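Supplied in structure tokens, the structure appears directly below.
Note that one protein chain is taken out, while the other chains of the complex remain in position.
Labels for the chains are A and B, by order of writing; each one numbers its residues from 1.
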Amino acid sequence: MKTVKSDDLQSHSEKVFSEGAHICHIYNDDEERTKTMANFFMNGLSEGNRILCIVDKLTPHDIRGEIKNLGVDIDALENDFITLDNETAYTPNGNFDPDSVLTNIGVFSNQARGDGYSGLHVSGDMDWVLRSNISNSMLMEYETKVYDSMKLTPCTAICEYDARKFNGSLIMDILSVHPLMMVRGQVIRNPYFILPKDFMAQYNARKN
Amino acid sequence: MPEKTSVPENVFSIDPQVLGKIFILQTAIHAIPNPESVAEFLCRGLDSIPGTSFTAVRIDSFIKFTNKGHKKEVFVKEPCDLCYKEFEELKHAGISKNGKQQEKYFCIHLQTINKIYGCILFEKNNGELLAPYQPFLENLANTVALTLENRAHENSLNQLNNELQRSRDGLEVLVQQRTGALIQKNEELINSYAEIKKAQRASHKLTEDLQSEIEVRKRTEEAKAVSESNLNALINNRNESIWSLDTNYHLIICNDFFRNAYLAAYHVKLKVGLNLIKILSPELKAYWKPKYDAALSGEKVSFEFGETIQGVRFYFNVFLNPILSNGKIIGVSALSVDITERKQAEEKLRTSEAYNRLLFETSPIGLALCRMDGSLVDVNPAYAKILGRTVEETLKLSYWDITPEKYAQQEAEQLKNLKETGVYGPFEKEYIHKDGALIPARLQGLIFTQEGERFIWSSVEDITERRKAEDKLIESEEKFQAIFKTAPGSMILSSLPDGKTIEVNDNFFRITGYSREEALGKNTADLKMWADSDARIHFLSKLQTDGLVRNFEADLNHKSGAIRNGLVSGQIITVQGKKYLVSTFYDITERKRAEEKLQRNEQLLRLFIENTPAAIAMFDREMKYIVASRRYLTDYDLGKPEVIGRSHYEILPEIPERWKEIHRRCLAGATERAEEDPFPRASGKLDWVRWEIRPWYERRGEIGGIILFSEVITERKCVEDELKRRNEELTALNILGRRISQSLSLEEVVSDAVKELSAAIDNETAFLFLRDGEKLNLVGCESKDASFALAEIPEHRVGQCICGLAVSEGKPLYSANIFTDLRCSWKECKRAGFRSFAALPLRTGEEIIGVVGLASKEERDFESRSGFLETIASQVTSGIRNARLFTEVQRHAQELENRVKERTLELQVKNTELEAFTYSVSHDLKTPLRGIDSYSLLLLEDHADRLDEEGRAFLKNIRSASLHMRHLIDDLLAYSRLERRHFSQEKVNLSALVNGLLAERGDEVLKRGVKITVQLPSRAVTADPDGLSMVLRNLIDNALKFTAQVAKPAVEIGGREEEKICNIWVKDNGIGFDMRHYPQIFDIFQRLQTQEEFPGTGIGLAIVKKAMERMGGKVWGESVPGKGATFYLEVPK
Partner (left out) sequence: MNTMASASILLVEDNPMEVDLTIRAFARRMVTTTVVVARDGQEALDFFHRWDIGEPLPSVILLDLKLPKVDGLEVLRQLKTHVMYRVIPVVVLTSSQEDRDINAAYELGANSYIVKPVDFDRFSEIVALIDTYWSALNYAPARDDLIEVNNL
């Protein structure tokens, strides 16, 4: 890449990520998505992070298989790579409580560090939102809260959204609350990112 | 000129964030499947592109737009087909098309080489900010379009696949159906066999049912037979015929009696089912069938039927009733009762004696034979006539049909009487006529017995006529009584020949004073009623001869002794052979007195009117003079002959119809007057009268005639007319004078002149000739005679004809008759029918410029109005002269203007050339200068180390020289622009402007610690913003520059508002200048300081001065060397 300043189109300097990374990954091809995620996990593992993969339609078996294809012996890394189903993760009591979810993840992150890992990488497939009765505004609220949560317990979190299922306006909203995004396999700074408080103000104004 | 304020001067600016957004959009689009979603996503994503204030995205027919609160309508530039066609949708979204504002909008189409899928629309609020991003946006659009196209292709591919699959499926289904059909057929066969078996079982059952039914029927029939015999027993033991038929006249059943009777009558053995109508003879059939039909239609028919059986006449009363069963008529039941005996008795009664019958029939008195119950057996025609009916009709009536109810009681009594005494009446009652009238009749009757039967004979007499006569008599008696009694005069009925009073009326006493009792039995002589007994004798003899006397004037001796005047009338009448005298006396005493009074009043009035000094005449309804004043007679020269009683029209036969009409109107009730009216006299003289006519009324209110007040005002009128004419002349002169002085165009003056002239002389013809050397050109003509054409006027020359002579002699010429005037040499005027002429020369000082000709077809005396006409002529003259002068002036002015225009054009061309020169000079100078500057810089930067001290110094000099040159060129350019560019007048906010300028120098100010004071009025001034900006910039720069050597530099910028201007000053505490050099400081290239100390181009102040001049303001300065300088500006508000 060219040597250009840090707030340019693509940048991923270390400085940014050590404060926690909230990335959104918008995909429309399952195969490509699997490969990308597999790469992401592999990199994370190679840097000594624990991986938490919250699955929905992609089964743990598939993802492990893919990682294996990349040449990593995933079975040997039991503790390093953990999969969880989305019900347990997001709606443990049947209800979605953003704060408790984030708290849990925070705890998990701290635990990882306590266990000797350099950090936690979390990925969540957000398809379940469409099946639930969660309103869009609630979802946005959750995502904005992630930002604050990151400040307390930094980790790397990827929210995966299937572009085929979510509508255009919602995708734009989602973009607006993720400081980073994954495009073409690269993580770049998201030019559409708006600070949570500004976003919520605009969002509510638009709703009315 | 592009708006420079918002565009950075050098590098185009691209915000990486914006570029990043576009990039994200471009990559993310692939992921979003459906077009609506894509549109939303794009729209949101493109929300804040710099230089735009509104975004709309359209994909196919889905439109999405962000509205930043603008309520404006958005307009699309030169559209793609799709955009244009689908404006309707855009309209619904609040966007519509308007050609004018196209430049405000930037539209990118989402299009591939195949198709246009939609567009992205931006509203521009700063085109230059947006321009750098355009390529990227267009690229984005291409990507979107391609993506949409791919998707579309995919979709169609999928559709095709689906189609294929569907047809395959279809085929399979078809095959299945076929097999299915075969199986079904098989099943059907099996089913039909089962059906056959079922049918067999059914028929068995049927036979069983039949047998049981037969049993039932047998039993019913037995029951029926029993009831039949019962019925038979019932009907057969009677002496009446009973039978019934069905709807086809077939016999259903009958009793023995009927059967026997039928056999006896028709020799037919009756059987059940026989058609009873068929066997009858035609007449009988015609008789019976309608009756049966009536019964069959539901009527209950009863009638009497007579038949001769074996020579014997039998009578029956037949009753037919319809037989109903379940609501339907199934036949007729009939009953026939033998009434022969009764009939016979009646018959006998009727035919006992032919004579009696004849008597009966022809009796003029109404006779009726009726039964005890009042029903009529027989009536004679007379009776029927009383009722206004025929005999047949009458027989059908019952008693109460013809008797009004009010006679009920009387009838009852009579009946009672009848029953007791066997006789009733005579009594009077009324019968009800067929047409409803009540007929008075006189009745009497008796009972008689015949063959054991009791009947009543009645005779009925129509007493209508008698009654009428009686009534009439009573009526006339009453009438006569009334008249007699209430006659206004006194009426006496006396017998003849003695004249003795038989009867007097009510007024007799009032008028004569004698009461009825006193008068009865006496004649008028006895009562000494006649004042003059001779009069009486005269009256009576007249009466003898004529039989009647009318209104004989005589005086009456009232009983009181007073004498009353009256009118006596008398008439001899015959009543029942005897002669009587009816005489009346009307008291006219009062009236007579009134008449006398009236007469006397009339006399007085007459005297009064005759002697009044005014002219008054009074006419009756036939316009005959009743009275006329003496003055009237003299005024109208009526002289001595008596006019009273003669018709007005006879005396003044010359009265025009018009006045007769007026008289008629007034006789009808109108009041008319006139202030002046022409009255041509028979002598030929024309008099003018002032008159008033009003109707006068009789006592009772009807119009008796008219009163005429009049005054002959002929003399006065003449004087008035003269005055009016003088006035008109003056007014005409006034108008003409004003018009002429108003107008400066020769044509207008001429046309006004002839118009006014013509009008002034009662629309006669006026000509206007203007002199052209020896020729006289006709320039104006006004004539009330439309047929008179200008072209017919031949060329006139000075000295020829009356007009020409007027010019050559220089004085006005009048001719009362041009035919006899030798001076008139042209035939045209005569040919046109003009008789009199006047020619007035138009003189200005010594020169005669033309002539006015006036012509009339009558022999008018123009000379009599010479004063007026000549005055007009002189006015026309001055008008023409003025017009001519004015034309000259105009011509000169036009010439001047043309010259000025030429000069201005030349100047403009020169200016443009100069501007182009300056522009290209500066432009072309800048290029090599750039080279010098850039390369010298490069040298300095890259090769300085290869130069020695001197070399570097040289380089520095080169650089500073080129920099100076650049400044010079820039300033020169600015100065030259001041000359040529347009200075606008806008409201400029001083504080904002100055603060902006100071901000530009902010760095320097900060670095040097310059103290800046700004105190400006808040009100805006009117100036050209760029110009004022340049001026202030220069002054500020100067202030900053010349305070460079001061320890505590301070610059003050202030302003003060005055009424029409604003004073601004820029004051510094710098080096100042010597006021001796003041005049030159505003000159170009004039510098008072050295270049080293204070670098500058020497053009700055020249620019300031020129700019202020162009803005309509002023600049001046003051200074004290070493203390600083203050420059003042005067800016208009």
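The definition used in the following text is that a residue touches a chain if its C-beta (ideal position, glycine included) is under 8 Å from a C-beta of that chain, and two chains touch if they have at least 3 such contacts.
Just so it is clear, the model here is predicted, and its values are computed rather than measured.
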Residue in contact with the excluded chain [from B:33, B:127 or B:422]: B:127
Touching residue (missing chain; options A:27, A:40, A:81 or A:142): A:40
Option from A:135, A:186 or A:204 whose C-beta touches the chain left out: A:186
Among B:931, B:1009 or B:1121, residue touching the chain not depicted: B:931
Contact partner of the left-out chain, one of B:34, B:142, B:495 or B:1029: B:142
Interface with the undisplayed chain - residues on subunit B: 1-2, 4, 7, 9-14, 16, 19, 22-23, 26-27, 113, 127-128, 131-136, 138-139, 142, 922-923, 926-927, 930-931, 933-935, 938, 973, 977
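Here is the rule we use: only the chains that are shown with their structure count from here on.
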Between subunit A and subunit B, centroid-to-centroid distance (C-alpha), Å: 78
Residue ranges of subunit A in contact with subunit B within the complex: 7-9, 26-28, 163-164, 167-169, 171-172, 175, 181, 183-184, 188-192
Residues of subunit B defined as touching subunit A within the complex: 16-21, 23-24, 27-28, 30-33, 36-42, 44-45
